[in-house]
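The complex appears here minus one protein chain, its other protein chains still in place.
For subunit A:
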C-alpha cells in the first residue's frame, strides 16, 4: 500500500475531524483492538496513544487511503472504510495489539521488498501460525513477525483463515500492508 508513496504527490488534504466523528473513530479502534480498551479512564491504553482532548488529523491520500495522525505522527490508517491498521511504529510500542503470524528467515527479504507472504513462508519450520484453538480468520489484521527477530517486520491482512493456510499451503496467505522501510515507515512526521 505504501511501496511507492510520496507525501508531496499522494497527500490530497489534511483536515481536523469533527468531535462526533472522532468519538466514532475511537469507538471503532477500541472495538477492533481490545488491547487499547484495557484500563479505565485516563489509564486506558488508547488514552495514552491518543488522549481524548487531543484532535487527531485526517490525512486524506490518493487511492482512498486515510491516515490518522496526532501532532503529525501517523498512528493508524485505513483503506476505504475497511479495518484500521496501526502504523508499524505504533505496533512496535504495543506488540500485542494484533494477533501474530511469523515468516521464516528466507521470506524476510521478500516482505521488505513489498511482496505478499506465501503460505510456505508461514508453515515452514521457521514460520509461525497460531494453534487451531487460536486460529485467525480471513480478513484479520495481523502483525507479521519474523524468524529470530523480536519486533514485527510488517502489518498484514490475512487472505485466508490461518487453519486454511496450514491445509492449503500454497498461494498468498498474508497481504503485506506496511513493512519496514516502505514509504509509510519513512513518513515519521506529516507536516
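One rule holds in what follows: a residue touches a chain if its C-beta (ideal position, glycine included) is under 8 Å from a C-beta of that chain, and two chains touch if they have at least 3 such contacts; residues count from 1.
Assume contacts and distances are computed from a predicted model.
One chain of the complex is hidden; its UniProt record names it "Translation machinery-associated protein 22", one of "UBC core domain-containing protein", "Superoxide dismutase", "Translation machinery-associated protein 22" or "DNA-directed RNA polymerase RpoA/D/Rpb3-type domain-containing protein". Here the missing chain is touched by one residue of A:4, A:93 or A:167, and it is A:93.
The missing chain, though absent from the display, is touched by one residue of A:29, A:56, A:69 or A:108; that residue is A:108.
Within the whole complex, the absent chain has one touching residue among A:23, A:71, A:149 or A:167, and that is A:149.
One of A:14, A:28 or A:44 touches the chain omitted from the figure, and that residue is A:44.
One chain is missing from the display, and on subunit A it is touched by residues 35, 38-39, 41-45, 47-48, 89, 92-96, 104-106, 108-109, 112, 124-126, 147-151, 153, 180-181, 185-186.
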